[in-house]
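Reading through the structure tokens given below for one structure.
As you look at this complex, bear in mind that one protein chain is not there, while each of the others sits in place.
Lettered A and B in written order, each chain numbered from 1.
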Amino acid sequence: MNEIAPSKLIVEALVFASSEPVLEAEIQASLADGAIARDILEELQRDYAGRGVRLECCNKCWAFRTAPELATALRKFDRRPRRLTRAALEMLAIIAYQQPVTRAEIEALRGVSISRGTLDNLVDAGWVIPRGRRDTPGQPVTWVTTTAFLDHFGLASLDDLPRLDELEGAALFKPSVAR
Amino acid sequence: MNEIAPSKLIVEALVFASSEPVLEAEIQASLADGAIARDILEELQRDYAGRGVRLECCNKCWAFRTAPELATALRKFDRRPRRLTRAALEMLAIIAYQQPVTRAEIEALRGVSISRGTLDNLVDAGWVIPRGRRDTPGQPVTWVTTTAFLDHFGLASLDDLPRLDELEGAALFKPSVAR
Partner (left out) sequence: MEDQVEARFVVDLEGFEGPLDLLLELARTHKVDLARISILDLAEQFLAYLKNAQQLELRLASEYLVMAAWLAYLKSQLLLPPLERDEPDAEAVAEELAARLRRLDALRRAGEALLEQPKLHEDRFVRGAPEAVPVVRHGEIRVDLAELLRAYARVVTARSDVTVYLPPRKLDSVEAALARLSLQLANQDWSDLLRYLPEILRDDVHRRSAIASNFVAGLELARQGRLEIRQDNPFGPIMVRQL
């Protein structure tokens, strides 16, 4: 067996040690000059493909996670299912697909006002955060999804969201949305 | 690459996801008939030998651990900008205005003692250095600011620091209301 390069060992251990996704930049920072974190991570990802544990990448963050197809075999583990109300799920989907999006835009889409708690729940779960403001009167805050959202739903990036033809090219919001 | 036996996948994921070392008997219980936990675990142990992560066994309990020889190499480098603590900021300000000044004099001015780390932070930043000693009993070291300090704050010289009366004019100086 060939000896594994020290930088690869360090990357593997660094990501493995954490239960949270580790920033690629942080991994790069702990490597000696010349070693490229991305290359090593992708190599590791190939090493772990087909194993019980996978190296997942989401939003330039990396984490080891058990293989999704083992879900039933791992039933004994504490499940922490988050029950989402229909309103919250719809709101999450809107933010995921339309980000950055303001509260008023979400309300316009759903045709109903949003109860305070619905947004709070999504923020508490760590799935959405405010980022920036819309350059319209009142300068409302816009909302985006987080890395934790991608991690939770096993998405490598927002591009992995299921495609919706209905949303393709459709100007969801009237010209009131200035960017 | 050969496909890995499902029971091996399960054992790997099970040990990975467990917060405590897992009893061999417990692993055996979660396997289908015919599979022997011990054999699988030892096979996994060989798979992980020489990697950044090891499968360790102690007292018939199994757990993944990062390789011990990496302990010193495993560091996370946090390059996010830091802020100075209030104590450090006040200390820096006192040194800037009162230099050369001893630690005891700074403590007398702030009315509280200074933790070692506070001064270390300023030294690490390259903003203050010890220079000379006070000609008093114990001959304490006196502290001064550096050129790096001037550079960081965009000052040509220490004379560029506003005087106290100028601070008052700038509304930075808010005398507290008599209580």
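FYI, contacts are C-beta pairs under 8 Å (C-beta built on N, C-alpha and C of every residue); 3 or more make two chains touch, one makes a residue touch a chain.
All values derive from a computational prediction rather than experimental measurement.
Among B:38, B:75 or B:133, the one in contact with the hidden chain is B:75. If you put the hidden chain back, the residue from B:11, B:40, B:55 or B:92 that touches it is B:92. Seen across the whole complex, the unshown chain contacts chain B at 13, 16-20, 63-66, 74-84, 86, 89-90, 92-94, 96-97, 109-111, 121, 125, 152-155, 161-162, 164, 167, 170, 172-176.
Considering the complete assembly, chain A touches the hidden chain via residues 14, 16-20, 63-68, 71, 74, 77-81, 84, 86-87, 89-90, 92-94, 96-97, 109-113, 151-155, 161-162, 164-167, 170, 172.
Rule of thumb we're sticking to: only the chains that are shown with their structure count from here on.
If you average the Cα atoms of chain A and of chain B, the two centres end up 26 Å apart.
Per the touch definition, chain B reaches chain A in the complex via residues 1, 3-4, 6, 8-14, 16-18, 30, 50-53, 64, 66-67, 70, 73-79.
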